[in-house]
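Only one protein chain is missing; all other protein chains are in place.
The letters A and B name the chains in turn, as written, and every chain counts its residues from 1.
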Amino acid sequence: MAIKGAITVDTEKCKGCGVCIPNCPTGTIALSKEVNSKGYNYLYMANPESCTGCTNCATVCPDAVITVYRVKI
Amino acid sequence: MAEKILMKGNEAIAYAAINCGCDGYFGYPITPQSEVMETLMLEKPWETTGMVVLQAESEVSSINMVYGGACCGKKVMTSSSSPGISLMCEGLSYLAGCELPCLVVNVMRGGPGLGTIQPSQSDYFQATKGGGHGDYRTIVLAPATVQDMYDYVDLSFELAFKYRNPVMILGDGVVGQMMEKVELRPAKPRRTDKELRELCDSWATLGKSASRPGNIITSLALDADIMERHNIHLQNKYATIEANEARYETYMTKDADHLIVAFGCMSRICENVVELARQDGIKLGVLRPITLYPYPEKALDALVPQMKSIMSVELNSGQMVEDVRRIASGRAPVHFYGRQGGAVPSPEEIYEAFVKTIKK
Partner (left out) sequence: MDINEIIKPENKVYGKSTVLKDAVMHYCPGCSHGTVHKILAEVIEEMGIQDKTIGISPVGCSVFAYNYLNIDWQQAAHGRAPALATATKRLMPDKYVFTYQGDGDLASIGTAEIMHACNRGENIVVIFINNAIYGMTGGQMAPTTLLGQVTATTPYGRDAKLNGYPLKITELIAQLEGTCYVTRQSVQNPGAVRRAKRAIQKAFENSMLDKGTSFIEVVSTCNSGWKASPVAANKWMEENMFPFYPLGDLKDR
C-alpha cells in the first residue's frame, strides 16, 4: 500500500519565509517565481508527485497557510 | 436603629469592601493605610463571601492585579498611600484607557519622595488632573469622616460600574487613622456568575461565549483616527460624569459673605473656624467638595457672587485653590491657607490666617 499526499497553500497569506522547505523530506515544495499581492514568493508544490502528506511543512509554518491531504492507495 | 461600631477609617474601608460584595482586594503595605489589608486578612472574607484578598509583591503588581480583575468584570480594589499611588499611576492610565471599573484608595501622606507618614492632601493634582500619562480622569471622592470612608466604598463601585471608570477615594492620614462610630449598611452579596454574564459579557474576559467573538481588552490603537475617536469617546464620558456626579456639602453658607473651601479632614476643622468667626460676628461658611473630580463647579459658582472673600484651606502648598480661582474667575478675592509636610493646623490658626486676609 502506498501513501500519496498533497498540500494547498493560502498563497495570499504565505509570506515566503521558506522555513518549511528544508523540513520537507521529499523535496516536494519550493517558493514560486511569482509573487502574491504583498510581494512575497509564495509556496507551491514543485514536485507534487513526491508528496507523502507527512505534514512537516504545515507543522512548522508560522502562518498556518498550508493544508495537508493524504490518501492510501 | 442600625448597628454602630467604633473603628478606624482604614478598618472601615475593609469592612465596607466585604459588606458591599467586593470580589477582590490586592495591596501592598504602606503607612498610614496598612490596616486595610490587615483587617481583611483577619476577617478572612474568602471563607464567607468568597472575596479574594492577596498581598502583592509591590504596588505596581497590586494595580495590575486590579487591572486583571477589572478585565473580568469583578468588583476589585486596592489601597495605598501617596508613594505607592505614584507607582500605580501607570496602571491607572491603562485602567482608564481600557474603561475598566475599579476602586483605588489613597490615604495620603506628606511628600514629595518618601516624605512623611503624617497626613497630607498634596496628591490633589495627581488624583484630579491625571497622575498617569494620557488624557484621562478618575472619579475622586474625598471622605471627611470614618462613616464616609465606609460609605464611599459602595458608592465608588456603583460609580465605577456605571461609567466603567476607575474611582479613587482620596482620604488622608487623619481619616485613615482616627476612630469614630460607623453605622453599618445592609450587606450586598457578591455578584453571581450569571449576574456577571448579564452585566459584563459584552466587554469582559469571562471566557468567550458562543454568541460572540473573543473580547479584547486593550488600550492600544496604532491608528491615529481610531485613537482620536477613542479619546473623544472618553472625553464625552467625562463630560457626562461632570454633568451628573458632582457632590458637595455646605455649612452655614446661606447668609455667609465669606467662604472657606476645604475637603476631607480640613472641611471638618474649618467648620470649627466658622464657629470662631460667627462669635466675632463674621458670617463665614464652608463649601466641602465631596467629589474632587468632577469638581462641584456649579455649587461654588453659585456661591461666589455673595462672597466678599474666599479662602481655600488645604494640607498642601495650594493645589485645589487653582480650581477655586478658576471658578471664582475674579469675582471675589481668593486666598489660600495651607500647611505642608504632615502638619495639621488648629481652627485657631486657620481663623487667624483668615482674619488677616479680610483685614488687608
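By our rule, a residue touches a chain if its C-beta (ideal position, glycine included) is under 8 Å from a C-beta of that chain, and two chains touch if they have at least 3 such contacts.
Keep in mind the model is a prediction, meaning the values are calculated, not measured.
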Completion exercise
Per the whole complex, from B:69, B:84, B:119 or B:289 the residue touching the absent chain is B:69
Problem - Which of B:31, B:86, B:215 or B:357 contacts the chain that the document leaves out - result: B:215
Handout entry: Interface with the unshown chain - residue positions in chain A
Key = 4-6, 8, 13, 15-19, 21-23, 40, 45, 48, 53, 55-56, 58-71, 73
Problem - Touch residues of chain B, complete complex, unshown partner - result: 23-24, 26, 52, 54, 56-58, 60-62, 64-69, 71-72, 74, 76, 90-91, 94, 98, 204-210, 213-220
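Rule of thumb we're sticking to: only the chains that are shown with their structure count from here on.
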Exercise for the section: Could you tell me the distance, in whole angstrom, between the mean C-alpha positions of chain A and chain B? Expected result: 60
